[in-house]
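Here's a slice of the assembly, chains where they normally sit.
Letters are used for the chains, namely A, B and C, taken in the order the chains are written, and counting of residues starts over at 1 for each.
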Amino acid sequence: MREPQRITPDLIAQHGITPDEYQRIIAILGREPNFTELGIFSVMWSEHCSYKSSRVHLKTLPTTGRCILQGPGENAGVVDIGDGLAIVFKMESHNHPSFIEPRQGAATGVGGIIRDIFTMGARPIALLDPLRFGPLTDVKSRFIAGGVVAGIAGYGNAVGVPTVGGELCVSETYAGNPLVNVFCLGLAPKDRIFLARAGGAGNPVIYVGAKTGRDGIHGATMASETFDEGSEERRPTVQVGDPFREKLLIEACLELMAGDAIVGIQDMGAAGLTCSTCEMASRGGTGIEIDLALVPLRETGMIPYEVMLSESQERMLLVAHAGREHEVMRIFEKWDLDAVIVGRVTDDGLMRVLNHGKVVAEIPARALAEEGPVYRRPMERPAYLDEVQAADLSRIPVFDRPADVLLALLASPNIACKRPVWQQYDHMLFCNTIVEPGSDAAVLRVQGTGKGLALAADGNGRHTYLDPYEGGKLAVAEAARNVVCSGARPLAITNCLNFGNPERPEIMWQFGEAVRGIADACRTFDTPVTGGNVSLYNETLGTAIFPTPIIGMVGLLDDVRQATTQWFKAAGDAVLLLGESRDELGGSEYLKVIHNAETGRPPRLDLDRERAVQAVCLEAIQADVIRSAHDCADGGLAVALAECAVTGPERFGGRFDLPGEFRADSILFGESASRIVVSVRPSDVEAVAALAKRHGVACTRLGTVGGDDLSFRGKGFAFSVPTAQAYEAWDTGLSKLL
Amino acid sequence: MVEARIHVTLKKSVLDPQGDTVKSGLASLGFSGVEDCRIGKFMVLKLQESDPQKARAQVDEMCRKLLANPVIEEYVFEISEVAG
Amino acid sequence: MKIGILVFPGTWSHQDFEHVCRDVVGIDCGLIWHKDTSVAGYDCLILPGGFAHGDYLRCGGIARFSPVMEAVVAFARSGGPVLGSCNGFQILCEAGLLPGALLRNTSLQYRCRWVHIRTESVSTPFTRAMRPGQVLKVPISHGEGRYYVPPQELAALEAQQQIIFRYATPDGQVTPEANPNGALDNIAGVCNAGRNVVGLMPHPERASEALLGSTDGRLFFTSVLESLAAATR
């Protein structure tokens, strides 16, 4: 690549920098930027790195709490779980790369989030992978889904971090823009958390890990570049992940961080060298000077611009105490990894980039990292909302063959068994997995403590589309409910906010409302937000995806032996419903699958009621008076009951009377929030009922576990389905497609 | 009957972790002279097709559609006649 | 008596074996780095699962040339008990300490799940505490576990009872449905002619605590304890 000689308005525009932003750059520098500096500003001030559109909204999220050791701002959040231990977790999106190259895009997404975790000094012990694809009946979407799952498996399995859960939802809205979010959790001694800060003028800055190539350099600018012959090979290349090298990086870094030779450490993710240098300097209130001539390169003829913007994977930057370099070198040598001193910490607050001693960029680090543009973009309630929310659902005919509807729902990809996905992931490594994928949340034990962690990821794009505020609340509520059903007390969340183009007022409104909903819910459940990720511009041909906030929730079990699963345990057990069914069909899976309608109002969520229902479930589990608990979500009560019956190691029948005085399909398949199906020993029914009473929560006896059929009775319906048939539908629904 | 011998390789600028690892593996085995190692796929197809021209066109389409991933790989192939 | 657990770059099950040895069964153990050149002081060696050298080229293909392998081979030739699980099994095959090779699963996909294996021979240091024909519930986690040996060798393995485990149904039937990876004759584990080197694809260390769903894996550890005790008697 050749450097353009002049900084033209075109070049500036191609870097996604507005005229105002350019003036700001000139003000910061006191001069015009050169090409390298322009590139540096463009990546640092991009939406991805600067959060310039979302910041004002994210500020409203609750981020503090008793157990929160580190909120947003570092590479990941840190939460105290007692016994001198802390968990470190975060969620990231890799949507666009996964669309371009599903396998590598997803793989490098996994690699990136894992680095965020061990950068903090924690050993990564679990992954979750919430996924959204177009209909799997479509070849392209099937190709993408297959590639993404293979990519996550290929990287996660090889690097040695078990994938213990996730989500897979399909909808037309994601056909041109799949969502690949990845959550990672790590464990660390509470007093050995490392931060991404440079400190101590004169301390060496050390580059470790893979060599730098032209991987993933800013497409826009390359397009603008005048190519000479043979430059085909120099176009931005798709990043390819190397899980083996990442594994070595994990071990080398953790070995290094067991000692005290380093001051700070930061992974090189988006905007690689640029981001890591200026952010470490800015956070540390120092400057950093590096010489690109010292950076290990994979390709020849790379110019400073390319080296600074490269997104080559499996690289880290760290600052060591002067005089302790050899300790760093020794450890990285042991692991056969490159470790090179590329510069030093300074006290002038500048990010100074040299090339063979000659200055090629010099920018105030803090201004670059922290004082980027912040926008309070215009918001406007989208017009479609009136239409969908006013939709008259009474016009939708009530089915006549409820058994077929139930089977169709059980077989629909959003509800069907996800084993075809998670059997490709090692989900048992480290001998922690007490509840494997397949129940409401995964449960891991914390070795040496008797405690357990419950992990769940949830988010319903359709609900959020129909009512962004409720959608935000519902996502947090369902994640918390999943964690509670597993016997854990919700601790904190991370999140991934996948939305369209923020420059459109109605998208920005969706975003603002969803964040407001998440904030309100998190306050109610006392689950602060420890960090997350915002992915905007998820659009194809001007149509945005359904606004899709995904919540990663972590809960704590004081006694891991109380881990509870969603499936029935024994014939003769009583089946109870905690919470109430209301006439709420809007936004349901039933409307989508059976009537191909995505309309109406999503279920209303009363936060206090939700909290009460969860309290009953959790206290009942802790009192050991219930044997299974399953939250009632996609597909409503009938589907939840069927899942309790067929998703476990042993399958059961059951006879159920469903409460409700409204239309039959709404009783069976409506998705009213704040409901949990529990099964209890007959002798414990009273105890559970009493608990519910104390919390003012409705507790209805639905029926009894047993027999070979699932029978449902209620106002306007009475039917039954052989358990074997229900299982078959659920078990093969997804494998038929993938 | 024709036989197609297809070579699918990673584009030059695309990282080849496997090749790099094998290279260092060879080095630790004492083969110090290895400057570079790239690893790709080699596919042999037998086609029920007598006309080499047609076969060539078909195989090219197969490569574009399924056998190679145009985003990161490139391919070349030869066609030869073989006894059924 | 001390168990040595080998660690290659990319190995990841060593922590789990360490945990079971130390916290569950109570055997003294230590980690052995692949660049070490001696295994002196160890009475038994375990090659754990993982992706040594990323499993690039072939699983275990590069790892077998690690400096420590000379010492491992010598230890095995002198009759010392050596167990390879998953990637460790693949390395032992590549190193020629065990017959055969492990190929890509016929599904072409990675598989992590519980399986049942039938004990075909209890006359090895790692199976002596098992009952002949005993069915064990253990997890697998691999993408390349399809065991293969050339036909003539297979006959020899059969004849010398070197086939130690077969994938089976919970009640011990060796059926195609019970075979998770397309392994020849449902073979899940084999031993060498000297019977002191055993390799299997499943993960006994993941099946050694009731909390994790099975304790059958402990038999591997109690077996080797017994045989070492017997040897020193």
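Everything below uses one rule, namely that contacts are C-beta pairs under 8 Å (C-beta built on N, C-alpha and C of every residue); 3 or more make two chains touch, one makes a residue touch a chain.
What you see is a predicted model, and the numbers here were worked out from it, not measured in a lab.
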Stoichiometry of the full complex in this file, given that only one copy per chain type appears: A x1, B x2, C x1
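By our rule, only the chains that are shown with their structure count from here on.
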Sites on chain B at which at least two other chains make contact: 17, 21
Chain C, residues touching no fewer than two other chains: 53-54, 56
For the chain B and chain C complex, residues of the former touching the latter: 17-18, 21-22, 25, 28-29, 39
Parts of chain C lying in touch with chain A, wherever the complex brings them together: 9-10, 12-13, 15-16, 19-20, 23, 35, 50-51, 53-56, 109-113, 139, 141, 143, 203, 205-206, 208-209, 211-212
Residues on chain A engaged by chain C in the complex (per definition of touch): 150, 153-154, 157-160, 242-245, 247-248, 334-336, 422-431, 433-434, 445, 447, 560-561
